[in-house]
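Removed from the display is one protein chain of the complex; every other protein chain stays in position.
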Amino acid sequence: MINRVVKNAEEAIKDIKDNMTLMLGGFGLCGIPENCIAALVKKGVKGLTCISNNAGVDDFGLGLLLQTKQIKKMISSYVGENAEFERQMLSGELEVDLIPQGTLATRCMAAGYGMPVIYTPAGVGTEIAIGKETRRFKFNGEEKEYLMEHAFDADFAIVKAWKGDTAGNLIYRSTARNFNPMMAMAGKITIAEVEELVQVGQLDPDHIHTPGIYVHRIFQGEKYEKRIEQRTVRKKD
Amino acid sequence: MINRVVKNAEEAIKDIKDNMTLMLGGFGLCGIPENCIAALVKKGVKGLTCISNNAGVDDFGLGLLLQTKQIKKMISSYVGENAEFERQMLSGELEVDLIPQGTLATRCMAAGYGMPVIYTPAGVGTEIAIGKETRRFKFNGEEKEYLMEHAFDADFAIVKAWKGDTAGNLIYRSTARNFNPMMAMAGKITIAEVEELVQVGQLDPDHIHTPGIYVHRIFQGEKYEKRIEQRTVRKKD
Amino acid sequence: MLDKNGIAKRIAREVKDGMFVNLGIGIPTLVANYIPEGINVELQSENGILGMGPFPIEGEEDADLINAGKQTVTLLPGSSIFDSAMSFGMIRAQKVNLTILGAMEVSENGDIANWKIPGKMVKGMGGAMDLVASAKNIIVAMQHVNKAGQSKLLPKCDLPLTGIRCVKKIVTELGVFDVLPEGGFKLVERAPGVSVEEIKKATAGKLTVEGEIPEMVL
Partner (left out) sequence: MLDKNGIAKRIAREVKDGMFVNLGIGIPTLVANYIPEGINVELQSENGILGMGPFPIEGEEDADLINAGKQTVTLLPGSSIFDSAMSFGMIRAQKVNLTILGAMEVSENGDIANWKIPGKMVKGMGGAMDLVASAKNIIVAMQHVNKAGQSKLLPKCDLPLTGIRCVKKIVTELGVFDVLPEGGFKLVERAPGVSVEEIKKATAGKLTVEGEIPEMVL
């Protein structure tokens, strides 16, 4: 097996440079690469384009990189719950490309699956469709219009998994999976941080969500906060 | 949960009619729906179009449906090792559409993912490209030509899994996975036969390969032969 | 007049046995509380769940287990987890039978606007554009008029669209409306204590009222 282990987040991100394009896994604050985000803040790399479904909250997740103004452009589907984000966007400091969530997921998948473009009906007839090539196709017995959307082209993908092995194989836990598998497949260089790094042979090959071929660097992260954005509970019956 | 259980293969395939299009999972004889194939032979339904990577061997797998001349057309990537197949094809009794294996897999995936077409470079410049729309795209920094390929449109998908639960969730074992997950997603009606059918709650949600939403009928198969096509071994060191 | 729970309760009746249902944020989320016993449905959450359960009992929240509204949830026996590409794949491939979501505006021909108020609110569309572009059966749960007192059932949407010609049914605090294939809102039921006149006054788009309109019994 090919060993993909690096020491820590600092080493994993050492060659991320100003003005690069990064994909970052996670949905809200769930399944985000906390250690790598902290290391990016510390490194101070600037002018980043970040492809991420959300932009974190003011003081956690990608919100940390927004506070330090390291992000030039966000490509996301939903950016609510973030006052600093809103301020930067409205003042024009931050470029924002809002795209449908399924389009975001599928453009990542396209990159990972070697498909230069995909077609989706999401956004047809809306401002999302402006300037985009459209085409009618029949699918499932129904003809309708689709938008042509391009595979993302990211320098790095940074993902968070639950368990990983030294060969880079990853297993996610529950809905912390979300965008992580597609982004892992889509990066030119993919960095994975995991809660638990194990030796090869300890993960069941049938349970691997992301095969190690997609993962160039892996390390065991530390001090996961795993903050909950909307704590909702019910009373015991 | 929605209960997807049917009694047996006969009940599962009861509404498969002459001249329908079926997808059948498996690679060679590995991971094929043995029970459903037997039931289709017994039912005697004719004029079938079968989308399957291979065509079995003379006396097993889809070879059984070839013997009884129930198949009108095969859409496959590799059909070697099957004398009756060759005879029917050369005599013109059997229509055969040979397509690249990745194209076959991806046309199934496209159906399951609601993508009317996909682009692939496989077959560019070959006889496979004849009559197909081509287009140049840049991917991974390289511009090249791609073929447009359509999502499959199958009446039924018939797959084989290792374990399944009453809600239709499926887990495959080792390389018996192969085409089964994509085909399960692609059928208008999907039938799954499993070696072991369990109650809901017994499969780990993180380990499910095919969510039950794709599976319309599930049953526990019997008497799996699981024949090995090429038994290759080494001596103990 | 219905309150939020009333709207949810009425919509719950549209949920049939064996359906896979996606519930949006807000009133749609409440629908789950009113699905009748004996009706087996599975809830899909577009961040990657089928078979989503209720909120967890206090103390059992799991940061790794949230719904598309980022709320902590639970999994029912028989649930499955998948990635976002598969999630929207099953939405595009129309495996999800029913989508219930909120709206700021709906037009006579079924256009919906629910993601942006230019110059004011730009939180993003999330998965809404994907859902409305693909779902075969879309029910909108919303207030009949906005905070400024203007009707949200319009001849044409003023706000940026989320999707076109997609809404099939609308349930508001005043009643239930079918969006007609040829265009226009057809009044199907009145909310308890609401008159046809009140509904007409609150509806800017073309409203069809045929015969006696029954008052709903919840």
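Note that the chains take the letters A, B and C in the order they are written out, and that residue 1 is the start of every chain.
Assume a residue touches a chain if its C-beta (ideal position, glycine included) is under 8 Å from a C-beta of that chain, and two chains touch if they have at least 3 such contacts.
Note that this is a predicted model, so its numbers are computed, not measured.
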**Fill in**
Output for the hidden chain's shown neighbours is A, B
**Complete:** Out of B:Ile2, B:Met109, B:Ala154 or B:Ile218, only one touches the absent chain, namely B:Met109
**Message:** Which parts of chain A face the unshown chain closely enough to count as touching?
**Reply:** 1-3, 111-115, 165-167, 169, 185, 199-201, 205-206, 208, 211-214
**Request:** In the full complex, which bits of chain B touch the chain not displayed? Write them out.
**Result:** 27-31, 53, 76-80, 86, 89, 96, 98, 100-106, 108-109, 120-128, 140, 162, 173-182, 209, 226-236
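In this text, only the chains that are shown with their structure count from here on.
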**Complete:** So, in whole Å, the Cα centroid of chain B is separated from that of chain C by 36
**Fill in**
Rounded to the nearest Å, the gap between Cα centres of chain A and chain B is 32
**Complete:** For the pair chain A and chain C, the C-alpha centroid-to-centroid distance in angstrom is 28
**Message:** At least two partner chains per residue is the criterion; list those residues in chain A.
**Reply:** 106, 120, 140, 173-174, 177
**Fill in**
Where chain C touches two or more other chains at once, the residues are 75, 81-82, 85, 89, 91-94, 134
